[in-house]
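The complex is shown incomplete by one protein chain, all other protein chains being positioned as in the whole.
What follows is subunit A.
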Amino acid sequence: MTDTNDTRPHMPLGLAQRGYTGVIQHLSAREAGSALSDIELESRLIELGFVEGARVEVLHEGLVGRDPIAVRVDSITIAVRRREAMAVIVA
């Protein structure tokens, strides 16, 4: 367990590299530029377990543009495009 999370800079999960581990700080759907409305995107992210305090790890990346990414969110693995992952702010 690292306790450096408080001091690490906040960044969107959409920019994280393979192997990155962190904790979700907050959701910010406006940053994502997704085709979904802000509320819809936020709801769906929460429904897939992206809530504040959840531990995330970027497990895999796709071939083209290293997109989409497979993210471990606590106990489950979710595939998501980087565009939508921009809404998840981690540190």
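Rule of thumb we're sticking to: contacts are C-beta pairs under 8 Å (C-beta built on N, C-alpha and C of every residue); 3 or more make two chains touch, one makes a residue touch a chain; residues count from 1.
FYI, contacts and distances are computed from a predicted model.
Asks: Out of "Fe(2+) transporter FeoB", "Spore germination protein", "Beta-ketoacyl synthase chain length factor" or "NADH-quinone oxidoreductase subunit D", flag the one the UniProt entry gives for the chain missing from this complex.
Replies: The missing chain's protein name, per its UniProt entry, is "Fe(2+) transporter FeoB".
Asks: For the chain that got dropped from the picture, name the residues of subunit A it touches.
Replies: Answer for subunit A: residues 34-36, 39-49, 51-52, 59-68, 70, 72, 74-81, 83-84 touch the chain left out.
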